[in-house]
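Handing you this structure, nothing more for now.
Heads up, one of the protein chains got dropped from this complex, but the rest are sitting where they should.
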Amino acid sequence: MAIHLGANQYGKAENRVVRIYRDTPRHQIRDLNVSTALRGRFDAAHTTGEQGDVLPTDTQKNTAFAFAKEKGIGAIEEYALTLGERFLAASPAAEGARIEVEEYAWERIEVDGQGHDHSFVRTGGGVRNTIVNVERGKAYVVSGISDLVVLKSTGSGFHGFLKDEYTTLPETDDRILATSLVARWRYEHTDVEWDKAYDRIKALLLEKFATIHSLALQQTLYGMGSAVLEAHPEVAEIRFSAPNKHHFLVDLSPFGVENPGEVFIAADRPYGLIEATVTRDDASDPGSAWHATPGFC
Amino acid sequence: MAIHLGANQYGKAENRVVRIYRDTPRHQIRDLNVSTALRGRFDAAHTTGEQGDVLPTDTQKNTAFAFAKEKGIGAIEEYALTLGERFLAASPAAEGARIEVEEYAWERIEVDGQGHDHSFVRTGGGVRNTIVNVERGKAYVVSGISDLVVLKSTGSGFHGFLKDEYTTLPETDDRILATSLVARWRYEHTDVEWDKAYDRIKALLLEKFATIHSLALQQTLYGMGSAVLEAHPEVAEIRFSAPNKHHFLVDLSPFGVENPGEVFIAADRPYGLIEATVTRDDASDPGSAWHATPGFC
Amino acid sequence: MAIHLGANQYGKAENRVVRIYRDTPRHQIRDLNVSTALRGRFDAAHTTGEQGDVLPTDTQKNTAFAFAKEKGIGAIEEYALTLGERFLAASPAAEGARIEVEEYAWERIEVDGQGHDHSFVRTGGGVRNTIVNVERGKAYVVSGISDLVVLKSTGSGFHGFLKDEYTTLPETDDRILATSLVARWRYEHTDVEWDKAYDRIKALLLEKFATIHSLALQQTLYGMGSAVLEAHPEVAEIRFSAPNKHHFLVDLSPFGVENPGEVFIAADRPYGLIEATVTRDDASDPGSAWHATPGFC
Partner (left out) sequence: MAIHLGANQYGKAENRVVRIYRDTPRHQIRDLNVSTALRGRFDAAHTTGEQGDVLPTDTQKNTAFAFAKEKGIGAIEEYALTLGERFLAASPAAEGARIEVEEYAWERIEVDGQGHDHSFVRTGGGVRNTIVNVERGKAYVVSGISDLVVLKSTGSGFHGFLKDEYTTLPETDDRILATSLVARWRYEHTDVEWDKAYDRIKALLLEKFATIHSLALQQTLYGMGSAVLEAHPEVAEIRFSAPNKHHFLVDLSPFGVENPGEVFIAADRPYGLIEATVTRDDASDPGSAWHATPGFC
């Protein structure tokens, strides 16, 4: 029996890179959370402690900040691809680089009906992100959104399910459906108008959540994913992780009060957790696109 | 030497009350986090364990949910006042009731350019809240906003400060100013159009944050507070708690790269913490308005 | 009507000061979270932005770190008192300084049955803290513990409570009682063996939680507080904030399974929240001891 190093990865996580564009009085802001990691032939670093092949995580951090100025920050996918290529060039032992970027959205503060030049307020409505894996000669882009909290107050049921001796759930054809959606989609290639694609996919996910009459969260997610694949040939597959944030109808009958779907208690735990992939038959091989990302987002 | 009970309070915290209005196909949603507490002559409950005076926290919870249907939920201030009065009526030993309500905002999901009837997405941009203290014959309302994350990319300096042997901070007349604002304002009375007042005060706070050239976060807060007091005679005082979320300019000179106010690292801890009250000379006595609320929000 | 500045405070929050004592091969570690704030005649800083009286929060931070070496870190109460005095000396406009310190506990890692010289593992069991308020010629010390999670699986009931039309809670004489305790006690003076007092008070709080047959969390807290005041003449008063972390008995009868107090679901929200002060008749005036601390811890 011999012991050896298996899969490995190292990097700097959660660099909070803030870039201000101030070439004109009307500033722009890009507010990122950047995590980088390298993987490859780093056996010596582990087995003997010899660090000659190791580009320090501190250097990775420096590069992330320097590139924000040197290369600028366009779409987060581009910035991540550029960083990934750089790390492979700088680190001969690396076989792959994984760059994850979250972007926080800001709106201009309104003053006299106009957006202010250099003052901003953080918005909600989901956090855009990307995970880019670069290998020598290959690049994979998985982009997505997290923390997209949505709710429909009707148009959702759950019935006809399998029953056993531990089943107590009543069937319903009218309930609240709510989730804090995580969606990630894999692009077929890197020849994409990233910002436009993101905006359209987000809008489509929301629209389908709204308009699909839900027989289960599974069916809603599948419908949302199918719509994205149909409208976006550049998307190979899409994965969802969606907590079913239960809203329980409160029993007001002890107080002589009816409650026809009007008063709910929002519960924390436990919650349903629905995870699914929707893919197309002719999708390309995912390669390392999902490297070190949990199976379902 | 004798030992006795001092100030005390008990209740049910963080009831997640969700109310759907569905009288027409165009639903409305109110999504609240409700905490209630009673205080008063509850000595026996503490000293002997005799609970005859104690309206259980479970009953307080039931009432919060039942009232969401029986009384409905208009402005959160009204709902809180109604709950507070109820608890005093139901609990003879209580001398005061404190009701704290947070409201989470939702927007309609856009479908074909229209807001959907019953599908919603959670928004950011601050959380509205109120703290109501009701005593027999008196009612105090302190309303506010939290988690209002704002940033200005210029128009902020800090110089001319006191120096001692531990001072290393350089003076600056151009820096990022960012905070996650908590503001609470005390109303003089309860004859207020709550929703309209909230909307206007929030807009005014944002506008002043944007337009005041900041010499320090203290001066910005004071200017924001003064503007509210000037425009809103129904507001007696306003308190702020504002972390100075530091954005440090990154030194890119080791890489031969200039950084004229463009690339920053957003730091987590430590952070400055600026707390201030702005009040008017003729403000009414606050009574128990700030009961059990930290000194500065 | 004139507008003016009311109460105010500013400082640097959450300085994570880690001090290693390494004079011998057997190292010691002190791991602190330090927040400092000054209050007083800082009107100009707010109203005109003139900062001549303002000792920057950055300087406060520098001092906290420098004193960790210059003065060393004994009991956190001593360290906080020393910092507070320093800030008043350095800041003529300040009328008071508030220093809050949390300390994270570490144990030596066991190797061959012995605690290792310089390797440590973080422990749980509550976080020690202190809040010190220093004014010119006066000093107030409030020390405490937070995150002390305790549970008793029997020896707790709740019955005989007030009922109204919203009451549905059944009475019980056997339930789980659990809380995540916050306790803060005010010392009468600063001539205290801080570490010894803390250890004894913590042990006494735990012992009383265990041995008091609970008729309500209120009565348990009162008993715990009384015991501290009886045993510690140096303590003037003690305040508690204790969430009643509900553990609900699960109804297993639909599955033909009895559940005599054996299987519970631990709930998150809502939770009861019980807050109380136990004090002695002849306690000294609290002065600013509780400045800017929520009413009940």
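Each chain gets a letter, A, B and C, in the order it is written, and its residues are counted from 1.
The rule is short, and it goes like this: a contact is a pair of C-beta atoms (placed from the backbone, for glycine too) under 8 Å apart; a residue touches a chain by one contact, two chains touch by 3 or more.
None of the values given here were measured: they were computed from a predicted structure.
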item: Where the missing chain makes contact, among the chains that are shown; value: A, B, C
item: Hidden-chain contact residue, picked from the options A:Glu77, A:Glu207, A:Glu237 or A:Glu262; value: A:Glu237
item: Hidden-chain contact residue, picked from the options C:Ala7, C:Ala93 or C:Leu206; value: C:Leu206
item: For chain A, residues in touch with the removed chain; value: 1-16, 35, 37, 42, 45-59, 61-63, 66, 90-91, 158-164, 166-169, 214-216, 218-219, 221-222, 225-226, 229-230, 237, 239, 243-244, 269-282, 291-296
item: Footprint left on chain C by the chain that the document does not show; value: 15-22, 27, 29, 31, 62, 65-66, 68-70, 106-107, 109-111, 116, 118-126, 148-155, 176, 203, 206-207, 209-211, 247, 250, 252, 254-255, 257-259, 261-268
item: Positions on chain B contacted by the hidden chain, ascending; value: 165-166, 168, 254-255, 268-269
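Just so it is clear, only the chains that are shown with their structure count from here on.
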item: Intercentroid distance (Cα basis), chain B paired with chain A, Å; value: 30
item: Length of the line joining the C-alpha centres of chain B and chain C, rounded to whole Å; value: 23
item: Interface hub residues of chain C, defined as touching at least two other chains; value: 166, 168, 269
